[in-house]
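The other protein chains are all here in position, but one chain of the complex has been omitted.
Think of it as A and B in the order they're written, each chain with its own count starting at 1.
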Amino acid sequence: MNFEAVIGLEIHVEMKTKSKMFSAAPVTYGAPANSATLPLDLAHPGTMPRLNKQAVINAIRVCDALHMDIDREIWFDRKNYFYSDLPKGYQITQNARPIGKNGYLFVKSSNGLRRINITRLHLEEDTAMQHHFRDYTLLDYNRSGIPLMEIVSEPELHTGLEAADYLDKIRSIVTFADVSTGKMEEGSLRCDVNISLRPVGASKFGTKVEVKNINSISNVAKAIDFEIKRQAQVLIAGQAVAQETRRFDDSLKETVSMRMKTDSVDYKYFTEPNLVPVRLSEEFIAAAIAGCPDLAEAKYKRYIEKLGLSEYDANQLVASQPLCKYFDELIGFGANPKAATNWLSGEITGYLNKTNTTFEQFPISSSRLAELLKLIEKGTISNKQAREILEHMLIEQTSPSVLAERLGMHQISDADALKTIVAQVLDENGQSIADFKQGKDRAFGYLVGQVMKKTGGKANPGLASRLVKEALSRR
Amino acid sequence: MEKISIAVLKKAAHTLLLDMSEEEYALLQSEFDILLNQMDLIGNIKGIDDSAPMTFPFDVTTESMREDAPQDPTPVAEVLKNTGHVYADQVKLPKVVG
Partner (left out) sequence: MNYLDMTIVEMHHALIEGKTTPIELVREAIKRAKEDTNNAFELILEEQAIKEAETIGEPQPHNLLWGIPFVAKDNFSTKGYPTTASSNILNGFIPLYDATVIAKLRELKAIMIAKATLDELAMGGSGTTGHRGPTFNPYDRSHQRMIGGSSAGSAASVSAGIVPFALGSDTGDSVRKPASYAGLVGFKPTWGRISRYGLFPFAPSLDHVGVLARSVADATIVATAISGYDPNDATSSANPVPDDLHLVTSDVSGMRIAVIKAIVNSPHDKVIKQKFELLTSELKQRGAQVDLVSMRRDLLDAIYPIYITLSCAEATSNNANLDGIKFGPATWGATYAAAMMAARTKGFSELIKRRFIIGSYALMRENQAALFLRAQKGRGMIVAELKRILGHFDLILVPAAPSIAPRFIDKTDKLSEEYLIADNHLVLGNFSGFPSMTVPLGLKEGMPFGVNVMAKAFDERAVLKLALAVEEVTGLKSLMAKGGDTK
């Protein structure tokens, strides 16, 4: 019996606005416990919510990127339930009128791109953080009230790979739109999987299992792959799949039962009476969309068409928003695009891998690195010298020009000075000249190398090369 | 309308993380009788089911929203000064499972 998996993803995106969804407390990450709250975040009596404009703008931008219908009025509901991390005993969310509906995006599937429909996108607020110990739990309300966007797909995905691609595309959108840091490992991007199996061709849905606590995109794919196998085994054995919630165990790379799903909880939704409905004018929506930073697709296009980068290089860049941002800054400071991509994918990626750090931790600012690249381009220093300067820049905040000065590195770009040296080298290497004339190109490189050696590496390689060539043609 | 059972009332109470004495549940049950009869009067309103539910008393739709500017947070000591059980600058409660 062949089964097909029916998968829907429920994604929560934590927004990196400056203040929270309904409270003006600052949005922080990793701040000392309970140091970023206001009374509303602990549900003090009499406190009242105030809607964050930027959160709405962010939601509009993402709705637009997902081709959604945007509701012209914002209404909120109360989702009522008791839990330790929910200070008010209800969450303010959008049940009846999500800000976005009926969207879609395309994912890579086994036979090309496939459209996946997106049911809804709505605004809500995050809960407090819990730290569990043996006999007690501790609550930190810094996260309580941080703006969240919930994005729910139709159950139209079929494989772990498709789901990973869907998630990756959402991550790309929310990071490029500057709405979120989009990091599953930090919890600013969360994904719950709803998955059921049914015989191929059947129309009725099988029993749905929910999988939570997945901390990376690749693990989402692994969790799904595991679930498909597991559920298939259960069904093949003639048993019923239990309707339950499972969590992904990162070390076993398996899903593990967490709790049985009882009849769905009754949240007693009703319209939030402390927030009046907000009307979104056409101008406001248009301005929000127009003000959105370029998304990956647009950047990719620009890199290819305007900056002449290769598809490979462009793809490398748009795979990471922080990398893209840094690159754009380098270009903004006047660096050469090709040189910039080479350095980013070469030296810098090498450094990050060696030190096992991420891009955000890279100690050299884009303006400083751009300076360095411009020195190379002007011919003031060679690539080799630049690499040496880079080593210094990684550990001290000094400008490349000052470092070049200090290290006594100035390329010899004076043609006359070099000509003398070139002549000397040719005089000393008659055999190489003969070899070159006989078609041995390697001799040419050797001669240029000798010029570099005689100048202690300071000769401008391009110039040295040209002069050697000229000199050879005259001999 | 059927008489609400004490079991239903207990369940409703427990969902609200409340409990009452047996006498109170009995009293509530009789209050419910009265109340549900009263609520039938709402059903008697002519045309009730064709009208729209009202949350706000008049049109209060606005275009204004709060600017995304953070305010100074409450100092930690203040945040926790009303809390019964505190540990490591956090609110302490019995171990939460599930």
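Note that contacts are C-beta pairs under 8 Å (C-beta built on N, C-alpha and C of every residue); 3 or more make two chains touch, one makes a residue touch a chain.
Note that this is a predicted model, so its numbers are computed, not measured.
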{"item": "Candidate in contact with the missing chain, chosen from A:51, A:228, A:317 or A:403", "value": "A:51"}
{"item": "Absent chain, residues of chain B that touch it", "value": "4, 9, 12-21, 24, 27-28, 31-32, 34-35, 38-39, 41-49, 51-58, 60, 62, 64, 66, 74, 78-79, 81-85, 91, 93-97"}
{"item": "Absent chain, residues of chain A that touch it", "value": "39, 42-51, 78, 80, 82, 84, 87-90, 137, 139, 266, 268, 270, 273-276"}
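Everything below uses one rule, namely that only the chains that are shown with their structure count from here on.
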{"item": "Averaged-CA centre spacing for the pair chain B and chain A, given as whole angstrom", "value": "40"}
{"item": "Touching residues on chain B, where the partner in the complex is chain A", "value": "16-17, 55-56, 60-71, 73-74, 76, 79-80, 87-96, 98"}
{"item": "Complex contact set, residues of chain A against chain B", "value": "17-19, 24-27, 32-39, 42, 50-56, 73, 82, 84-85, 130-141, 258-259, 270-271, 273, 276-281, 284"}
